[in-house]
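Only a single protein chain was left out; the remaining protein chains are all shown in position.
On to subunit A.
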Amino acid sequence: MTAANPHADGPAIEKELTVFLAGRTGSEPTPDQDLFTTGVITSMFALQLVVHLEDEYDIEIVGPELSMDHFRSVRTMTALVQRLTPAGRDA
């Protein structure tokens, strides 16, 4: 693919996720802020996070990839997206 993928680079992903989370939680997280420190991780919120990443970045997150550590912060989610995005699309 030759078209530039707006989701290919880390800063763009971080920015999109920060906006997404700010809209959902009412406050803007810093890239390394632990989203799950409060102990209120509802399964619904987790599901919505997973589905958002899958739809927005056209990836599948299954099995061991569903570890909470991958969803802990904007930074870790960005790394997950970059890892699961097929290399060909980034070119």
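Quick note on the criterion: contacts are C-beta pairs under 8 Å (C-beta built on N, C-alpha and C of every residue); 3 or more make two chains touch, one makes a residue touch a chain; residues count from 1.
We take it that contacts and distances are computed from a predicted model.
Participant: One chain of this complex is not shown here; going by its UniProt record, which of these names is it: "HAD-IIIC family phosphatase", "Na(+)-translocating NADH-quinone reductase subunit C", "Sugar ABC transporter permease" or "Urea amidolyase"?
Facilitator: Options "HAD-IIIC family phosphatase", "Na(+)-translocating NADH-quinone reductase subunit C", "Sugar ABC transporter permease" or "Urea amidolyase" narrow down to "HAD-IIIC family phosphatase" for the missing chain.
Participant: Using the touch rule from the top, list residues of subunit A that touch the missing partner.
Facilitator: With respect to the unshown chain, the touching residues of subunit A are 21, 24-26, 38-48, 50-52, 55, 63-64, 66-68, 71.
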